[in-house]
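Every protein chain except one is present and positioned as in the full complex.
Chain nomenclature is as follows: A, B and C, assigned in order of appearance, with residue numbering initiated at 1 for each chain independently.
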Amino acid sequence: MPTDAHEACFEAGIKFGTLYHQFAGTPVSPASARSLETAMAEAIENQPHCVAVDVDILDDVLAETLAAQSADYTELTGRFMEVRMRVEYEGITVHTEMEMEGDYPLMKLVSVDE
Amino acid sequence: MPTDAHEACFEAGIKFGTLYHQFAGTPVSPASARSLETAMAEAIENQPHCVAVDVDILDDVLAETLAAQSADYTELTGRFMEVRMRVEYEGITVHTEMEMEGDYPLMKLVSVDE
Amino acid sequence: MPTDAHEACFEAGIKFGTLYHQFAGTPVSPASARSLETAMAEAIENQPHCVAVDVDILDDVLAETLAAQSADYTELTGRFMEVRMRVEYEGITVHTEMEMEGDYPLMKLVSVDE
Partner (left out) sequence: MPTDAHEACFEAGIKFGTLYHQFAGTPVSPASARSLETAMAEAIENQPHCVAVDVDILDDVLAETLAAQSADYTELTGRFMEVRMRVEYEGITVHTEMEMEGDYPLMKLVSVDE
């Protein structure tokens, strides 16, 4: 039988997959980055057991990308953001985060605390 | 050969398909509706020739749906929103909007003006 | 420190969030249901540690919905599908599934085996 800690980790994973694949591909620019960060966090915080979500769209990486291309916006993808989340399930607290690990946006389980 | 008016209408359609299918499925509640409206509008305004986007998430329809179900949020779909957009392309102005027409979220070309 | 079982459950959750929010909103009809099932399963099986994905689009529920509306297709959402997945991580096997629980598409951790 899955334990409460297993369930808490499963729930934390759902939130990360949701956040990434709901919003990947969204047109984003420096001017729209702040409203997108807020909407992403508030949307995912609606999901069960999701207590806090923090999304940082990385202005410097975005600026670098825009400087090297013709269009003045791009599509949101993992290399433009860092995310931290806290999930609480039956007294278990799970912290997760996403950062680039080389060329891959790695979703990581940071801690699982009872 | 497509005319400028044809191109303007094509561009207006792209924006509507983008808005709908990028954000359909987003977890939404009364508490997160305002930030989602803003992020949707600002995201689509990044796209070429898109001058103004206005998204209204319909609080009353949302409240009715939430009252009739177990969860306290739902997924964004056409019946929870009305959208108006203005696209300008080579001097042509196109107004479009989306509203429910019976049970179908109809995207409509309102006017094409030179 | 998270254990291998915690990581396995987190990975399983990511796959479910991805599957749901990547494909929710896709136009679907009886004629296109089979190709969508296959594409969803094969797309998610690309993700790390994801060994098997089975997606069933529920023809009877789809038919019922289409009979009651004007359009001859609808948007994919949780009530039109059942999903089963198997994730393997460092010798841990996790089985998950999604089914409607009343009006909510519940993603469930079925078993975690070492």
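One rule holds for everything that comes next: a contact is a pair of C-beta atoms (placed from the backbone, for glycine too) under 8 Å apart; a residue touches a chain by one contact, two chains touch by 3 or more.
Note that the structure is predicted; figures quoted are calculated from it, not measured.
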Hidden partner interface residues of chain A, rising order: 20-21, 24-25, 69-71, 75, 77, 102-104
Where the missing chain touches chain C, by residue: 18, 22-23, 25-29, 31-32, 35-36, 38-40, 42-48, 71-73
Residues of chain B in contact with the chain not shown: 1-3, 5-7, 9-22, 94, 96, 107, 109-112
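Quick note on the criterion: only the chains that are shown with their structure count from here on.
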For chain B paired with chain C, centre-to-centre distance based on mean C-alpha positions, whole Å: 27
Two or more partner chains touched - positions in chain B: 25, 71
